[in-house]
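To start, I am sharing the structure in question, which I have written as C-alpha cells.
Every protein chain but one is kept in place in this view of the complex.
Right, chain A next:
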C-alpha cells in the first residue's frame, strides 16, 4: 500500500522558507495571503501488513524531527 507522511513545522516554530515564499507570492501580485508554511510529503510503498505502530515509529525515529516537526500519516482508505 502507498502511505503518505505529511511532515510540517510545529506551530510557533518560525518558518523562514515559508516567509520567503509568502513574499514571493505577494511579489507576483497575489492578494490576501495570510501565512505560508512549507512542509514535506514523503510517500512510502509498504507491505499491506505494516502496522500503524511501525509507521509511527518510522516517523518518530527518522522521518520527522519531533523537536520542531509534527507528522500526519495518510493511509489508502483516507486517500480519496
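We take it that a residue touches a chain if its C-beta (ideal position, glycine included) is under 8 Å from a C-beta of that chain, and two chains touch if they have at least 3 such contacts; residues count from 1.
Rule of thumb we're sticking to: contacts and distances are computed from a predicted model.
J.: Of the options "Glutamate ABC transporter substrate-binding protein", "Sulfide dehydrogenase [flavocytochrome c] flavoprotein chain", "Phosphoribosylformylglycinamidine synthase subunit PurQ" or "Allophanate hydrolase subunit 1", which is the UniProt protein name for the chain that has been left out of view?
T.: "Phosphoribosylformylglycinamidine synthase subunit PurQ"
J.: Residue by residue, what part of chain A touches the chain that was omitted?
T.: Against the missing chain, chain A presents residues 13-14, 16-17, 20, 61-63, 65, 67-68.
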